[in-house]
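Note that one protein chain of the assembly has been removed; the remaining protein chains are unaltered in position.
The letters A, B and C name the chains in turn, as written, and every chain counts its residues from 1.
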Amino acid sequence: MSKEALHKNKKQLDHVVIRFVGDSGDGMQLTGTQFSTSAALLGNDIATFPNYPSEIRAPQGSLYGVSGFQVNIGSNEISTPGDDLDLLVAMNPAALKTNIKDLKPGHMVIVDSDAFTRSNLQKAKYDSNPLEDGSLSNYNVVPVPMTSLTREALKDTGLDSKSMTRSKNMFALGMLYWLYSKDPKYTEEFLKKKFKNKPEIVEANIKALKAGYHFADTLELMPTHYVIGPAKKEKGTYRIIMGNQATAWGFMAAAKKAGLDLFLGSYPITPATDILHELAKWRNLDVIAFQAEDEIAGISSAIGASFAGKLAITTTSGPGLALKGEALGLAIMLEIPLVVVDVQRGGPSTGLPTKTEQSDLMQAMYGRNGESPAIVIAAKSPADSYDMAFMAAKLTLEHMTPVILLSDGYIGNGSEPWRIKTLDEMPEIKTYQITEYVEDFHPYKRDPKTLARPWAIPGTPGLEHVIGGLEKDKVEGTVSQDPLNHEEMVKLRAEKVRKVKDFIPPIEAEFDQEGDLLVVGWGGTYGSLKTAVKKYREENPDHKVGLAHFSYINPLPHGVADLFSKYKKIIVPELNMGQFADLLCMNYPQFDYIKYDKVQGLPLSSEELIKEFKKIIKDA
Amino acid sequence: MSKEALHKNKKQLDHVVIRFVGDSGDGMQLTGTQFSTSAALLGNDIATFPNYPSEIRAPQGSLYGVSGFQVNIGSNEISTPGDDLDLLVAMNPAALKTNIKDLKPGHMVIVDSDAFTRSNLQKAKYDSNPLEDGSLSNYNVVPVPMTSLTREALKDTGLDSKSMTRSKNMFALGMLYWLYSKDPKYTEEFLKKKFKNKPEIVEANIKALKAGYHFADTLELMPTHYVIGPAKKEKGTYRIIMGNQATAWGFMAAAKKAGLDLFLGSYPITPATDILHELAKWRNLDVIAFQAEDEIAGISSAIGASFAGKLAITTTSGPGLALKGEALGLAIMLEIPLVVVDVQRGGPSTGLPTKTEQSDLMQAMYGRNGESPAIVIAAKSPADSYDMAFMAAKLTLEHMTPVILLSDGYIGNGSEPWRIKTLDEMPEIKTYQITEYVEDFHPYKRDPKTLARPWAIPGTPGLEHVIGGLEKDKVEGTVSQDPLNHEEMVKLRAEKVRKVKDFIPPIEAEFDQEGDLLVVGWGGTYGSLKTAVKKYREENPDHKVGLAHFSYINPLPHGVADLFSKYKKIIVPELNMGQFADLLCMNYPQFDYIKYDKVQGLPLSSEELIKEFKKIIKDA
Amino acid sequence: MTTNIKYTFKDFASDQDVRWCPGCDDYVILRSIQKALPQIGRKKEDIVFISGIGCSSRFPYYMDNYGIHGIHGRAAAIATGTKLANPDLSVWVASGDGDSMAIGGNHFIHAIRRNIDLNYVLFNNEIYGLTKGQFSPTSLLGQKTKSSPYGNVQAPFNPGELAIGAQAKFFARAAGNDAKLQTKLYIEADKHKGLSLVEILQNCVIFNDGAYKDITDKSVKEDAQLVVEHGKPMIFGKNKDKGLVLDGMKLKVVKIGENGITEDDILVHDAKEKDPTLHLALVNLKEPVVMGVIRAVDDKTLEDREAEVTEYAKKVNPIKSFEELLFSGQTYEVK
Partner (left out) sequence: MTTNIKYTFKDFASDQDVRWCPGCDDYVILRSIQKALPQIGRKKEDIVFISGIGCSSRFPYYMDNYGIHGIHGRAAAIATGTKLANPDLSVWVASGDGDSMAIGGNHFIHAIRRNIDLNYVLFNNEIYGLTKGQFSPTSLLGQKTKSSPYGNVQAPFNPGELAIGAQAKFFARAAGNDAKLQTKLYIEADKHKGLSLVEILQNCVIFNDGAYKDITDKSVKEDAQLVVEHGKPMIFGKNKDKGLVLDGMKLKVVKIGENGITEDDILVHDAKEKDPTLHLALVNLKEPVVMGVIRAVDDKTLEDREAEVTEYAKKVNPIKSFEELLFSGQTYEVK
């Protein structure tokens, strides 16, 4: 085939799921990020998810040292990083071995054939070379000697061979750009900026990138290349945002909007630490990110800062939330604003610290002594984390009681395009803060609308008062052991949380508004559920399936019973053993809930969901 | 009336509720304990409850410094310390003021009239002397100048006046012995033993005791005295036992029975500390009671001790349980035996530390990250604490997973007669402990009957292995991040707890086995519910009311749905906002549960319950 | 913010009844702080008292300032948040030996090492008071308490020693019954920038009565206590005739006038010496027990360093506003 012919052989795709895998040192995160960013800049919708090994830097070539980055790019709405792969790029045998099972049969896997040395094969526990033994005959294997080709391309740069080899990820990236008809210019710009003080590195990387691009262009093994057109998205300025970053920014936005400084008290824990990292950068923008000695000090310092008038938050993951329970109870008793973020991971105990799960829901609801209700809300996607963090701050400030915001490893580390929402677009936040003397001040006298109490800040003359963890008089806040006052206070604190119902949107269904099946979800599974429902409806146009996704968990929004009653069946897929289903059952026992639980540290796949939907609707 | 006539004027009672109240320094706890012990030794059934002020030693005469002790003695079964009082003994105005509202109208209140000085009246915030202003006309007030009478009686002892005054509680006690026709000999014996090195104190106290007795005998203000016959109780040797003490002893019994030493890791917290105090006494009986630096170290040290082969427990109250959540998750992950005791108190946060509540149930169920099911059981009375502590130990040892035992301030501090159960009477405890080399050892290979794993103890040659909080291979226990293994392990750990259902008694109802109303309770409310149901049925013989009291909460016992379906209505009275009702609803959504919640730091009273039962049955 | 308002101690007393046991040294501490505050010259509304749980931790209720009665052991952590949030406040911690060194030990040592500007009053009664008498981390070996009926087996901390191990820059000590010295020390503590730890040897009349009587009883105190002052020779005794000298690396008590020793031979107290070695020796001395400001070393506080870093960030961070941040880096338009 002539080159010209080849060029014409472009195939239109509406989306493609690609995974880059290699050693921790192979630069797969960078490669994946660059690829997806370029795609987004060129108009695709995208969603990405990194998959780090739990070891920091495992021995080169080992099975447990494989680092991956998955990206789903499309010309229509993309809600998840995708399930099964359309393309796998594997830089060594270990990477191939641990990931090939996720590649769709018949699809392409590009490997660095130079890396399939005997020693690497051994480390990956291959008995024979899979590139040669026919074991991959189900796939379209494209072996490319990337290492040697990269070295060849860079031989004039004067770099040593190790440094040259390090650019092979750019070679791979170049191939992919050609394959999906993407202009590599954004990556070139990126490289120039990132290494602006190391021109030799910029040069080498761009050379490798171009070499890969041209190599693919000429390569007969890749007869086709693809075009993924731009996605239709709301007008506006976009950026790609990671969930944890969006969470951090959402709080910054809320603080600005409320006219307060932001205080974070936190202790590092995977996968929440990136929120701390992000906020630590912005101390020039009125953010104090205090790394405390432990989780208890993290929340306690936030309580102290809240008392002093900051928008105070604390971030953690499951085991850290367990440690914060007692202090969170104090915050509930004090009735101060405070947001606790739990980026959930696989449990129990240390569990699967780098994997995702939704198993802290019950802990968020009940993980404290006594009757200590908190507002509980959840983010549903990386970009949604901005809105929900903002909302968490708004609710805690406007209702004067702590909020728990649930995220998870999947959306915390995942990223997607986000239409930038400036402060003007965000709702107002009114606080109960008092910083000037007022007559007739009573620390626990409530706003009847919300039951919130005034938030008088130290430094304000004449409003001196003491708050504490003992039960308190319902108006003065002084210690009270009176039985009826206690009961009233317990009920007031519960009622205050219940009243939030009137300030959040009622639950609504997407897709069919009544019919055969309602899919009910919460938190980070939104993308998976949406993809599955969409696909299912396309495949089964005469079945009526709706999707009700809960962002608000305590209190549950208005309209639940109404909505649930419109469907024949209700399924509640979760990444735990059915905790939300249990909560629903407790609140709306009149419905039957079909649990669909997955506890593998992995997100839900649309395939498994669709299978389940089919079964249920057929059985009905 | 002649003395003889007076003596004949004895009235038979079947039970009487008495409360002794005075300053912290007035010896009311001793007085109450002596009175109830004597009554028990003389054959009555009894139940007692102390009521300490939350201050250590409040200023003399102050309202918040009042200390009380309530006792219910009867000739038939006594299940609670009683609701409203038949007799109040008040040593000063503050004590009168804070307690008179609980005395039944028309009933007798004995006061030390010497204590009604202007200064004491002021401290008690009385505008005028209630003994004189007619405000007590609803009651039978018996003012006795106890202080001066005691001093008079002791004037020859050579004691100083302060020491003499200190015996006035014995004077009061002597009066009561006469009033209820009790022989003071046991108290005399007690005094001789307790103060064996201070004969002058013995003499003074006995003199005061006798003086009170004789004074009452001659006093015209007390025309009647009462007899409360012996209660019919199971044959055997009895002692009076406090709930916390019974808990401690139950664990000691279990350790002996299992052939293990007992290890307690604990941090003091009201109202659980007495278990630590009790166990600290018995280090000569193979008990190590380690007071740790905090609650986390308490449970962590217990985990370490369990690994080393002890029967390990940790004791606390609500806020402490919150702190232990993370480590408890570790124990669940490790699958080691461990009992966590939570003697519940009023929450949230520090709450009402000296008051009772049942509001840690949900925390016990869910207060940990990830899917981390624990066995949860609850004691229903002071004496039952012995059996339930034993059972907690048995379950954790025979199922190799942690158990949470819930008690509360009411039963922990309460006391009642207990038929002493020797080790022979207790069920066997088999452990999975291995202390000698075995072939083919796999740390997580399970007994199919219970799913328990072997418990190989350090020091055993050839069975060296490491356990940890990361998810582990289902057989070898080595770290495993495998998705399907994780899911299987999550389910195994849950199934292990579920299987306990087959090893505990099925739920049964007392009283009517079907009918109008089933009263469902759990934990420390048993006595109140039983008293109320009994009374209600006596008053309404044609209403059919059953009582189902749960000792086992997770898993719930067999037979629940069957039983519940036999009644028209189900009420679930609790000292919280309906946590058990919520759990039941989650597990058995087919029934309607009527919640009856009380959150006042106080036990349920039979009166309020009966009123509620009436309303429900009438409404039906 | 300082003030020109002339307060008296009454201005700092709240309307709550004080509920400690009659005779408890906590009353002396309360009154001494209430007396110190008018001299410190801070506005009432700028003063915050933060405590944990314990008899001692009821303290904030009795002050007419802002305050938090926190949870057990977390006073230092809560106070750290308050002070970081608003360095202009005068933040005080009131905490017991159990609260500070049992459950709260971690926050205690971390607050100290960070040198955050808190005034930390440690009520050391060598017992858990509020829970009615268990041994604490400062209880003596062999001490019989409710939880150590055969005698305590856990060797105690010495709070000053622990604090120095944690890099304390200010440590002072006073007897619980010594109102005058206390008032002075609270004023010194407030003056000092950075964490100022003041240990009070506080008698618990109910559960550990007399724990310090060999040091604090009127009859013995002048010989049992050495009250140090910066720049002054370390002389003590009823007759002011005893003093400390160095013997190798150890401190030795000598008598002035004996063996040719004069006042000039006596060590002069240098509270500002950065090297903690001698301060450690003073803190550990048993006969006499050293009172007063033992260590008061100037150093940057956490807030100082925070402020520096903020300045630096403002200088080097090219992004100057949140809006700018939103649009920084790679963005793209959808039209």
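Going forward, a contact is a pair of C-beta atoms (placed from the backbone, for glycine too) under 8 Å apart; a residue touches a chain by one contact, two chains touch by 3 or more.
All values derive from a computational prediction rather than experimental measurement.
Colleague: Considering the full assembly, with which of the depicted chains is the omitted chain in contact?
Modeller: Counted over the whole complex, the chain not pictured touches A, B, C.
Colleague: Which residue, B:H214, B:R239, B:H442 or B:K614, contacts the hidden chain when the whole complex is considered?
Modeller: For the chain that is not drawn, the touching residue is B:R239.
Colleague: So which of C:V28, C:L162, C:L185 or C:V227 would be touching the chain we can't see?
Modeller: Selected residue, touching the omitted chain: C:L162.
Colleague: Of B:G229, B:G468, B:P483 or B:G559, which one is in contact with the hidden chain?
Modeller: Candidates B:G229, B:G468, B:P483 or B:G559; residue touching the omitted chain: B:G468.
Colleague: Out of B:T270, B:S300, B:T431 or B:N576, which touches the unshown chain?
Modeller: Only one listed residue reaches the unshown chain, and that is B:S300.
Colleague: Hey, which of B:V227, B:A308, B:V438 or B:A561 is the one touching the hidden chain?
Modeller: B:A308
Colleague: Can you list, in ascending order, the chain B residues touching the missing chain?
Modeller: For chain B, the residues touching the absent chain are 37, 40-41, 43, 186, 190, 233-240, 249, 252-253, 256, 261, 263, 265, 281-285, 288, 290, 292-294, 296-297, 300-310, 312, 326-327, 329-330, 334, 419-423, 458-470, 478-479.
Colleague: Contacts of chain C with the missing chain: which residues?
Modeller: Residues of chain C in touch with the missing chain: 103-106, 109-110, 113-115, 137, 141, 150-151, 153-158, 161-167, 246, 248-250, 275-278, 280-281, 284, 299, 302, 305-306, 308-309, 312-313, 316.
Colleague: Just checking the interface: what residues of chain A touch the absent partner chain?
Modeller: 55-60, 62, 64, 267-270, 273, 276-277, 280-281, 283, 289, 291, 293-295, 319, 349-350
Assume only the chains that are shown with their structure count from here on.
Colleague: Can you check how far apart chain B and chain C are, centre to centre, with Cα atoms defining each centre and the answer in Å?
Modeller: So the centroids are 40 Å from each other.
Colleague: How many angstrom lie between the CA centroids of chain A and chain C, rounded to a whole number?
Modeller: 45
Colleague: For chain A, give me the residues that contact two or more of the other chains.
Modeller: Chain A, residues with two or more chain partners: 326, 329-330, 468-470.
Colleague: Among all residues of chain C, which ones touch two or more of the remaining chains?
Modeller: Residues 53, 71 of chain C each touch two or more of the other chains.
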